[in-house]
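Missing here is one protein chain; the remaining ones are kept as they sit in the complex.
Up next, chain A:
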């Protein structure tokens, strides 16, 4: 194993790994999501029945995970664009990753109540 470099094992590599993993997860969800939405062409009952599973507490937790993946992929994607097109992008890639993570934490904190609130009410009563 070569020793650590500016890239290997550092912010650049791990953000690349996370971008790839979240991208693949989002793509698989998208495939399922188009299929479930296609049920509106079958019948309102079929669609509502499947959407009901999206409202269960366990799936609400998965939705929170989906939001986490999408927000990271979106913010880090903007960072990748800045690295590619902004002259000073490569120099500030590390600082931009910390900016991405800070905004991500704030948005994830803000998403707790809207995304998980109804699940909490269902589990613990309102």
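Here is the rule we use: contacts are C-beta pairs under 8 Å (C-beta built on N, C-alpha and C of every residue); 3 or more make two chains touch, one makes a residue touch a chain; residues count from 1.
Operating definition for what follows: contacts and distances are computed from a predicted model.
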Report the protein name recorded by UniProt for the chain absent from the figure; options are "Sugar ABC transporter permease", "Succinate dehydrogenase", "OB-fold domain-containing protein" or "RimJ/RimL family protein N-acetyltransferase".
-> "Succinate dehydrogenase"
Where A:81, A:106 or A:123 are the choices, the one touching the absent chain is A:81
In the full complex, chain A touches the hidden chain through residues 20, 23-24, 26-27, 30-31, 34-35, 37-38, 40-41, 43-45, 47-48, 51, 54-55, 60, 63, 67, 70-71, 74, 77-78, 80-81, 84-85, 111, 114-115, 117-118
